[in-house]
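What follows is one structure encoded as structure tokens, with my remarks underneath.
Heads up, one of the protein chains got dropped from this complex, but the rest are sitting where they should.
Naming follows writing order (A, B and C), and every chain is counted from residue 1.
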Amino acid sequence: MNKSDSSHAFTPELARSIYRKAYLINRTDQRFRAMLTNGELAVAYYPVRGQEVTAAAAMSALQPEDYLVTTYRGLHDSLAKGIPSRLLWAEFAGKRTGTCKGKGGPMHITYPPTGVMVTTGIVGSGIPIANGLAMAAQIRGENRVAVASFGDGASNIGAFHEALNMASVWKLPVVFLCQNNQYAEHTTLAAGTSVTSIAERAAGYGMPGVSCDGLDPEMMYQTMAAAVARARAGDGPTLVEAHTYRLQGHIFGADYSYIPKEELKAAEERASMMRLRQRISERQVTESDLAQIEQEVDAEIEDAVAFALKSDPPDPDEIRFDIYETEQAA
Amino acid sequence: MNKSDSSHAFTPELARSIYRKAYLINRTDQRFRAMLTNGELAVAYYPVRGQEVTAAAAMSALQPEDYLVTTYRGLHDSLAKGIPSRLLWAEFAGKRTGTCKGKGGPMHITYPPTGVMVTTGIVGSGIPIANGLAMAAQIRGENRVAVASFGDGASNIGAFHEALNMASVWKLPVVFLCQNNQYAEHTTLAAGTSVTSIAERAAGYGMPGVSCDGLDPEMMYQTMAAAVARARAGDGPTLVEAHTYRLQGHIFGADYSYIPKEELKAAEERASMMRLRQRISERQVTESDLAQIEQEVDAEIEDAVAFALKSDPPDPDEIRFDIYETEQAA
Amino acid sequence: MSGKTISFGQALNAALDDAMADDGNVMILGEDVADEQGGGVFKVSKGLSSKYGTSRVRSTPISEQAILGAAVGAAIIGMRPVAEIMLMNFITVAMDQLVNHAAKLRFMSGGQTNVPLVVRTTTGAGVGFGGQHSDMLEAWFAHVPGLKIATASNPADAYGLLRSAIDDEDPVILIENITHYGMTGPAPEAGYRVPLGKAAIAREGRDVTLVTYGRGVGDSLKAASLLADEGIAAEVIDLRTIAPWDEQAVFASVAKTKRAVIVHEAVRPFGAGAEISARIHEELFSDLLAPVQRVASYPSPVPFAKPLETAFLYSVDDIVRAAHATTDKAINS
Partner (left out) sequence: MSGKTISFGQALNAALDDAMADDGNVMILGEDVADEQGGGVFKVSKGLSSKYGTSRVRSTPISEQAILGAAVGAAIIGMRPVAEIMLMNFITVAMDQLVNHAAKLRFMSGGQTNVPLVVRTTTGAGVGFGGQHSDMLEAWFAHVPGLKIATASNPADAYGLLRSAIDDEDPVILIENITHYGMTGPAPEAGYRVPLGKAAIAREGRDVTLVTYGRGVGDSLKAASLLADEGIAAEVIDLRTIAPWDEQAVFASVAKTKRAVIVHEAVRPFGAGAEISARIHEELFSDLLAPVQRVASYPSPVPFAKPLETAFLYSVDDIVRAAHATTDKAINS
């Protein structure tokens, strides 16, 4: 179970697996946006294009039983943490076969079987909740680690601060993964944040803060694996800042002309699947391996889309259930 | 008006004035606790013994028109910022002649004529409010500075974090004065706070953080004066940490046996009026100066106590007023 | 009215613009409110930072406590900040500043300071935003002495209420409904005011009073049409201000109709409708021909999937049924 503690070698298996996750994220996001564009679905969606490698590599440093708390912009994290495509697609489409019976929707994915415990739409609120998961593991003497995934903008909210301080004082087995994609809605990092690197804030909590290139799969994986190992060993939390990029508007359909053209272009290049493919293929992963992965993933997505589309929406009466343990009278 | 900008010399006048404030705080606190002990008053009171010099010296770096936001443990700040003794005593005693007509009480002192704008009982909440005062001054192009005074424990709450980040991004003319008295209620600094010095947190907001001996009048004054000058010059906020000490329980009457005897004893020595008197007398302030100050202050306090005791409490009907601009129907 | 047509969003924008032009103390702060950040997620402050500068129109970090705290601090020294909290659920991270400070500083200071602050926020179910972006929390604020809370049902009122809220010497929370921004209606004259605390009669009638606000007004007017087809003349009262609400207007109407239905989007238990119902019964008990009915959303979190979200929201039919209940009861009693 503790493989990641002993070595964080970037093996060909790992490279393959990361490629699989990143490609799955990329194609899922693309397919989903296509369906929104052509009106097959109408859902508020926070695109993850540009952040595929970050999630794929970071989540690969976790065991399936490790916990994750993520955000509205969480499709990449959810897939990378192993939620089956069918269940996720069905939830995004508001169907009864979705992870949450269609009650939560894309902003509120939960799937305990693969450790995805909470997805929050309130900026920063998941960070203290991840502490609670880690605290429970600590009390129970379990060997689990909790990860809170959040954005650069979230590092300006009170919950971030309170949670990092508490985690440090209690040496909780938690990793704070800040996916710094340079924007908080339409606000640049500089316009809202008083540091140029979020990792600098770790010093204010007496914990290590590490920045890494979140678009480099090996660096992302190894940085995360080290933080996870540290947490698992009982040495406390780490603030990991992954430099990544949001290649779309904040929400699907939103204008993003405020992003300078050259900046966007450079990021598109750095975050591209082509570039990832190139890097992965340098890791004893053959062209035919990659082609096979792509074929499998494409098929998985088509199957999931078909599953979601043909599934039924929840029955209106379902509203009475899951408010409390006992259902509510009609 | 901008005297403090050009030089922060610790002149004899300043030494005298700081001594006066510190002595006034010390004797007011003592007198107030005596009246609580003998039952002349029954009020929730957060003693300030030990923090006299900190407030006296820090507030001396401000102009009367500069703004202050302080806390429930704010008697020292209020007096040092110039609230007349009579009005403060009357408010503490719940009389209609008090600063706030007896409606606020000791935890909620406001007195705009000397710049005391808000006193809050919610830990950390005053810090964002101080930003607002500074923001107004900035918008209006006024030369005023706002100070938020708060405790070490308050540096663990979300409002602290949000406020420091915002102040830094906007370069607000505000000074964050953390009176680190080593305890938050019964919790030691180490038990609740992930850094050993609160000033270390400033780096997370891209602002200067300075620690000083808050029991050394000159150091406290000069540290504060430099921060105030910086704010006034438009260079933005500073986090000032004053090392001070709470020589009493958290609230009057509360047990404080958890404080190690030697620690308390050493602090009593460092924070004593005797020691201050000694230091001040090295600054061309004569024994007779000091004796005269003491006499004046003693008389001022007796006058204020008499004023408070003989003043009437508010009329019950007064409850209808000051809820909204127009009074409420009975 | 000016004879022109204006959208709800434009009316709010015009109100801010006119207020800023009239008074240099008016300022705006909130996430993405300046033009460099798009002029607000719902474009309500579009153009204003370009016109009045980014010192008076400030895009903030994601820091609701700092936003409201800064607004409170500025307000007590005479600025008139209009703080935008993007969605009403986000106020939950910053209730302290409104409830413990904005609402109480006038009182706790013995009248030395006051807090002429406006908080604009939006919310509402029906657009698929799910559990954490759709709640109607007006009842919380109405329960806090020192706060005022209002909501508009049409563009002219949006303009007039926002102007009055900015004028007001006390803290006012204005709720916008997320489904309303595109709604159009007659444009008010510049400077138009809708007084806080005064209800409007949106439709006259003598058989039953529908008391409502915000989105409920449009739905109640639809219900009133359906009822009219059956020969029931419903009077629709648009409260506009939820606290302090216009008891006299409501009592006068119900004294006439002797039947009342309260309609709001918030969930029923412990919602604002409870107070209105209780007060009507207290004052007009012997006049009433039937107990006051309440129409509200189903008491669950706001669900995501469409059929559930529809099951959550009250419907126009629910209003009609509730009106029937008051008239049936009257017949039976």
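Just so we're on the same page, a residue touches a chain if its C-beta (ideal position, glycine included) is under 8 Å from a C-beta of that chain, and two chains touch if they have at least 3 such contacts.
On a predicted model such as this, the values are computed, not experimentally measured, just so you know.
Contacts of the undrawn chain with the visible chains, over the full complex, involve A, B, C.
Note on the undisplayed chain: of the listed residues B:Thr187, B:Gln222 or B:Ser281, the one touching it is B:Thr187.
Contact with the chain not shown here comes from a single listed residue; of C:Ile6, C:Val44, C:Ile62 or C:Ala103, that residue is C:Ala103.
Of the listed positions A:Thr28, A:Ser60, A:Asn131 or A:Ser155, the one in contact with the omitted chain in the full complex is A:Asn131. The residue from C:Ile62, C:Val93, C:Ala125 or C:Ile166 that touches the chain not shown here is C:Val93. In the full complex, the hidden chain is touched by chain B at residues 42-44, 94-96, 100-108, 120-125, 153-154, 156-159, 184-187, 191-193, 255, 258, 313-320, 323, 328.
Residues of chain A in contact with the chain left out of this view: 67, 69, 98-104, 108, 110-112, 117-118, 120-122, 125, 127-136, 138-139, 146, 158-159, 162-163, 165-166, 169-170, 321-325.
Contact between chain C and the absent chain runs through residues 65, 89, 92-93, 95-96, 99-100, 103-104, 107-108, 130-132, 135, 137, 139-140, 142-143, 145-146, 243, 266-267, 269-275, 277-278, 281-283, 285-286, 288, 290-294, 299-301, 303-304, 329, 333.
Here is the rule we go by: only the chains that are shown with their structure count from here on.
One simple way to say how far apart two chains are is to compare their mean CA positions; for chain A and chain C this gives 37 Å. With centres set at the average Cα position, the gap from chain A to chain B is 45 Å.
Centre-to-centre separation between chain B and chain C, using Cα means, comes to 40 Å.
Residue positions of chain C touching 2 or more other chains, listed in rising order: 60-61, 63-65, 93.
Touching of two or more other chains is recorded for residues 158-159, 162, 165-166, 169 of chain B.
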